[in-house]
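Data block below; observations after.
Every protein chain of the complex appears in place save one, which is left out.
For clarity, chains are labelled A, B, C, D, E, F and G in written order, and residue numbers in each chain start from 1.
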Amino acid sequence: MTYLKNILNKVKNNEMSIEEASLLLRNNSYEDMGFAKLDHHRKIRTGFPEVVFCQGKTAQQVSNIVHKLAEHNSVVLATRATREQYNAVLQQTPNAVYHEAARVIEAGTSEIEDESRYILVVSAGTADIPVAEEAAVTARAMGSRVERLYDVGVAGIHRLLDNKDIIDKANVIIAVAGMEGALISVIGGLVDKPVVAVPTSIGYGASFQGLAALLSMLNTCAEGVAVVNIDNGFGAGYFAHMINK
Amino acid sequence: MTYLKNILNKVKNNEMSIEEASLLLRNNSYEDMGFAKLDHHRKIRTGFPEVVFCQGKTAQQVSNIVHKLAEHNSVVLATRATREQYNAVLQQTPNAVYHEAARVIEAGTSEIEDESRYILVVSAGTADIPVAEEAAVTARAMGSRVERLYDVGVAGIHRLLDNKDIIDKANVIIAVAGMEGALISVIGGLVDKPVVAVPTSIGYGASFQGLAALLSMLNTCAEGVAVVNIDNGFGAGYFAHMINK
Amino acid sequence: MTYLKNILNKVKNNEMSIEEASLLLRNNSYEDMGFAKLDHHRKIRTGFPEVVFCQGKTAQQVSNIVHKLAEHNSVVLATRATREQYNAVLQQTPNAVYHEAARVIEAGTSEIEDESRYILVVSAGTADIPVAEEAAVTARAMGSRVERLYDVGVAGIHRLLDNKDIIDKANVIIAVAGMEGALISVIGGLVDKPVVAVPTSIGYGASFQGLAALLSMLNTCAEGVAVVNIDNGFGAGYFAHMINK
Amino acid sequence: MTYLKNILNKVKNNEMSIEEASLLLRNNSYEDMGFAKLDHHRKIRTGFPEVVFCQGKTAQQVSNIVHKLAEHNSVVLATRATREQYNAVLQQTPNAVYHEAARVIEAGTSEIEDESRYILVVSAGTADIPVAEEAAVTARAMGSRVERLYDVGVAGIHRLLDNKDIIDKANVIIAVAGMEGALISVIGGLVDKPVVAVPTSIGYGASFQGLAALLSMLNTCAEGVAVVNIDNGFGAGYFAHMINK
Amino acid sequence: MTYLKNILNKVKNNEMSIEEASLLLRNNSYEDMGFAKLDHHRKIRTGFPEVVFCQGKTAQQVSNIVHKLAEHNSVVLATRATREQYNAVLQQTPNAVYHEAARVIEAGTSEIEDESRYILVVSAGTADIPVAEEAAVTARAMGSRVERLYDVGVAGIHRLLDNKDIIDKANVIIAVAGMEGALISVIGGLVDKPVVAVPTSIGYGASFQGLAALLSMLNTCAEGVAVVNIDNGFGAGYFAHMINK
Amino acid sequence: MTYLKNILNKVKNNEMSIEEASLLLRNNSYEDMGFAKLDHHRKIRTGFPEVVFCQGKTAQQVSNIVHKLAEHNSVVLATRATREQYNAVLQQTPNAVYHEAARVIEAGTSEIEDESRYILVVSAGTADIPVAEEAAVTARAMGSRVERLYDVGVAGIHRLLDNKDIIDKANVIIAVAGMEGALISVIGGLVDKPVVAVPTSIGYGASFQGLAALLSMLNTCAEGVAVVNIDNGFGAGYFAHMINK
Amino acid sequence: MTYLKNILNKVKNNEMSIEEASLLLRNNSYEDMGFAKLDHHRKIRTGFPEVVFCQGKTAQQVSNIVHKLAEHNSVVLATRATREQYNAVLQQTPNAVYHEAARVIEAGTSEIEDESRYILVVSAGTADIPVAEEAAVTARAMGSRVERLYDVGVAGIHRLLDNKDIIDKANVIIAVAGMEGALISVIGGLVDKPVVAVPTSIGYGASFQGLAALLSMLNTCAEGVAVVNIDNGFGAGYFAHMINK
Partner (left out) sequence: MTYLKNILNKVKNNEMSIEEASLLLRNNSYEDMGFAKLDHHRKIRTGFPEVVFCQGKTAQQVSNIVHKLAEHNSVVLATRATREQYNAVLQQTPNAVYHEAARVIEAGTSEIEDESRYILVVSAGTADIPVAEEAAVTARAMGSRVERLYDVGVAGIHRLLDNKDIIDKANVIIAVAGMEGALISVIGGLVDKPVVAVPTSIGYGASFQGLAALLSMLNTCAEGVAVVNIDNGFGAGYFAHMINK
């Protein structure tokens, strides 16, 4: 309550304008584009600007939103983007680049905040790479150093154990796996770092579009593991950066 | 068709009695106990006598069935048995023994057919031991040599790798695990032996009474793995013995 | 531990080079193709080289991987392959053949190890044949003799009973069925051989893409049955060969 | 519409009283017991009086309802009844009998309408008998002749085939099974009679309280099969009698 | 057992040839088309020849099977048939007709066995008509008189009540409904005839492809209702004819 | 009963013709179009004419039904309509308009019954707008004043709180959300107005086509919330108008 | 924004004290009881004080919370209360009454706001009455007139149609049903009033604790229906009162 009373006191004493107070009390502000309300203060509030989820949007809509956001932010991300949407973005935002494997558009860049701390993105199979890349590109765009270790599923566990060095030195690990997701439990048991698990929809039959991997990861016998939604590479990258920064 | 015609020819030529032929054509025979039809020829047909599933039967019913079966067979098994049911069995079948951890009654014994070939029963956690024991006791009762390796879940993978010797020399492996069941994929990737996977209902929350482990095992990225029902230690022991014999 | 100490002793006593020891301790080795890590020692470890799962890979990727694996192995399998992928494989691996019904590419051949022991692949309906063929081609490529008995679903149980001879003489049975999967229970009750059950996604309505058949098989009242993933003909063939060899 | 106009014409021409017409137009009538509305015209409408489902009712409530219904009907059924509820019923309805295995109270009797046509109730295992008995008692109470064939599950298919005679002569078959429910498909393929399938909640692990059997039966490859709810012996008996009468 | 011994006695006494006996003991016979085993004795066993399920078969395969079956049977059905499959069938079986709404091919005809007894097919909405027609065409092809009452869902219950006459006079009712399937309970409460319920996959959102309707029908509070698989019009028509004949 | 007797008395006393009475007793009437029974009295019974669900209907069928309904009603709605279906409707019903975002055809108009009471339609994200628009157009077509507040999901809760004024003054709120549907609980806790919640199928991974949002809304900790089917904007608009009128 | 600025302006101009503004800006206030934060301003915000959900609370905790709430509110509700909890409440709040069938404690009373408008609570079966009573008691306690119509399930639809008068005159209808929940669709098709549907967990087998009824109600073909959680009589009563007031 002190927070509130403090502001109100300042207004009363003319130490703060009504406009300023109004802004603070609303906490944030946004821009109404008709079909969307852009949340320009999100960066202040949560540390990173609003990210554009491209699926279901027209190429022109994506381009417009990216353009607007790029006016206020040094780096803008758009996920689940097609090349067609990227081409439209290029018209208004020429410095945008397209991470094909990750299906992510990135406009602007951010410096790596601390080279000594890195996020390691591990994938079980080659088919999990698009989701792993979405995680890696997201975390890098937010300012984290990112290393990759792909195709180290537990059916050939030596591939994983041989790379224990890069695993041990990581600050956070993002582990991406489909099928039965056993990679997460093995990694979780090896390290004393937080492991962010990403189930993918890779698999067939009773994998039920990633449900098997999701349940497997939620029930891991290893400690120090938390899980994001199926195929949610972006969410994992974002979460890992929050830990890493 | 030759099989059929063969028998019929013998009947026609008086080389086989009608009774014999009738028996053969019916393939098997059974004994009607009113509430149950005992399948005495099952041993001939499938290699092992009918096994008594005790759950939902009264102690007296279990005792009666075990007694009847013991008349025709050198070894009889009763699974999911309580101590109370065992006590009733003892009245009619004094040589019956009770494997407490496995909840199995065994009446009579069978020799180990081949000491050089063994089934290895592996369990992930201590809570999986009752199911693992049901598998072990079943396979032993059928005539297989059985070895055990318990509490080697993947969260401490060195416990498993340290015992690679006993794993490598096994002829068949039964792997029992609850929670996320990742043990199966790691073992499956290490060996060139068939792995019979048994999901257990151990776990909580989103394990959904073993569903997570079951789906995990069905979706294993390792080859050479097949799965039995949740908590079905008996089925795994039976299946493994069929391979081993 | 003796295994470990043994190697270390040899190194100390110069009976083994560091390179050799390193290789043994890593157990296996692999080849990094950038997007994939080929597991060349898998044959030593699990008895068969890595198998290529073609779904989601480009024709060129499949061709490259098959080519690499064919350099180190006498026989290579690629499953879920399209004809287009096969055509690409042919460019680099001219001896590759395409099993159309099974959707499997096979490069190289293996001898049948023992003609007197065969795996019988049984299918319930004609629609289950692709999965059954995937199982049959896999087991044959690994070196097992394979026999087939198709379209013998239980709605006309005489079709099954008439072929009891070929069933009785099999060493292992792979039973493939969609819909309600009742075939597995009937076969399981007839024989004293391990039955590897493969649920297929054949069916409609409440079959839920093979879930009904899967649950049915897991709950079979017959003994001596284990189950692989829905439509996983390859897994069944692999598992059956492990038993048969 | 002619039905309506017909009645209205009669009213206009004084051939029918307003009371009579009112009754006909309402179709049926019922008795309000405060907590329940007894549907006395149900027998006229659907061929059998309202049946009391005892679960969740007090012994006194069951007794009161049975008593009321017995005033208007020659036979009354109460299902899922405990012995305690039966004892209460006996106070007001001394001729009531208790079918223990079926958990059914029957007050009054009905003649068998046609001895030459019978319903056959088949059960897969001994644990399915309570549900089978509920079906048998219900159909008999409604006036059908009922025969029983229990413990003939498909794991020992000769037990079923040996009794083909009693199966072939039945007019309708009720087939009761838990676990994987394969019995239904085998019977459905053997006969040209309607088969009413009853999944039971018998089983464990992935039977999910009868779901596996239910899905199995709905997906049967046999024709001439329809399914009732899990454990719904009463519904099957009622439905079979409707066919048989 | 008498059945078996009887045949064997006749063989012994030369009253029956081995060939005849062999045929009887096999019960039925079939024709092997390579990819399918046609079950020519099914008509003797179950009262109707094998029905062709066209989904997943090539036009040529459907045509070949229909042609073979038409040689031995006066009427042949092929369900889930496309017009393209029908065109292929016409080449070999010129008298085949195509029921477009029902997606059924019918070759040959059968007389109505008894004009006084009819099956009434009721549908809740217009979108349920294809399934309803599959049921109607099937039952008619098997020899039943069929009447139809479509688009009488319970949201306008007067549409149903106005047609009570045609409902009351039916011998069996097939009730087809998607969405919540409430039609079944209302009809079940109105009549003393068996009601065969067919859930359809019509609906959206939480209908989950017919699951809602299926569960609703299995849980109906009305008596005298049994259920077939989702969208299984054929199964309902077949089952209803078995009752009606 | 008085209602019935009243009509019958009038018929007897010639105060009402048989035709009138017949109509009243049937309650409603409908028009049989062969493939559909149009329910013309629905407006009298439920307050609004039958609404056409276009999915699965041909453009011509939609046009015919809209045309027929427009003869008897001042406003007609057709939902889930494509532009192609709209073009067909225009041929027979020139005054029809197409609400593109809502995918709704509206023929005729209705006045706003009371400008002082409005329904507020709130959506969480831009992807939820089609469902929100279906709700808004429906409620407006029925005669309610409608206001909109879109893209106010809880991840930026100030967007919602800033608009508390328009929320507080609403008479009913329709809240549309996919993903986790948390918007509903926040709104429900802020107001003393009924909140009609509409889960949408927007989301990915473990959203399972709207199941996550549906369960979330059913379990809301807020009071004063009821839920309609996934994506059922029409149902929400209809229900909200019933409250608002 | 005007709302915010308005308050701030008043503070600046000394037209409002900081305390008042602070209160308004926080909107509400609460009382911290250590283990719970009582929300005393909820009545102002949502029209009714916080309701105590008794399940999982000790009798003493319930008593303390009811006592605290009764100090600030004229009527307090506690749902899912046992008689033991009621006895504890009586110690501190002597005017509390216990609605046994509804399992609700009510302390204090509220006047009926408008006798001419009533909520009708309809239940399908006698087993649904506890949930129906929870709804009825809640709505009455909030100030609505409530009427009841119980045991009118659609298996005897005349029981429902005979009471059309009381249905037609209701302002809102709460319809409570388990099993298949068909009652909701029939009522929804009869009236032009909002219908609040409450699925109950009554049923067995494939009712899956109310899931069947829930899905059925969400998929109703009737318009003007919205659904609350399984067994959530309180939520339905609360929601209906919000409409009715």
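Keep this in mind: a contact is a pair of C-beta atoms (placed from the backbone, for glycine too) under 8 Å apart; a residue touches a chain by one contact, two chains touch by 3 or more.
Please read these numbers as outputs of a predicted model, since none were measured by experiment.
Only one of the listed residues, B:Val152, B:Ala177, B:Leu190 or B:Ala240, touches the absent chain: B:Val152.
Contact with the omitted chain, checked across B:Ile18, B:Ala127 or B:Ile166, is made by B:Ala127. Interface note: of F:Thr93, F:Ser144 or F:Thr220, the residue touching the hidden chain in the full complex is F:Thr220. In the complete complex, the residue from F:Ala206, F:Ile230 or F:Ile243 that touches the missing chain is F:Ala206. Looking at chain G, the residues touching the absent chain are 26-30, 35-37, 39, 41-42, 45, 55-57, 199, 201, 210-211, 214, 229-232. In the full complex, chain F touches the omitted chain through residues 124-125, 153-157, 179-182, 184-186, 188-190, 203, 205-208, 211-213, 215-223. Residue positions on chain C in contact with the hidden chain: 1, 4-5, 8-9, 11-12, 14, 18, 21-22, 25-26, in rising order.
The rule we apply is simple: only the chains that are shown with their structure count from here on.
Interface comparison, D-F against A-B: more C-beta pairs in contact at A-B. One finds 54 Å separating the Cα centroids of chain B and chain G. One simple way to say how far apart two chains are is to compare their mean CA positions; for chain A and chain D this gives 58 Å.
Counting partner chains per residue, chain A shows two or more touched chains at residues 26, 156, 205-207, 211.
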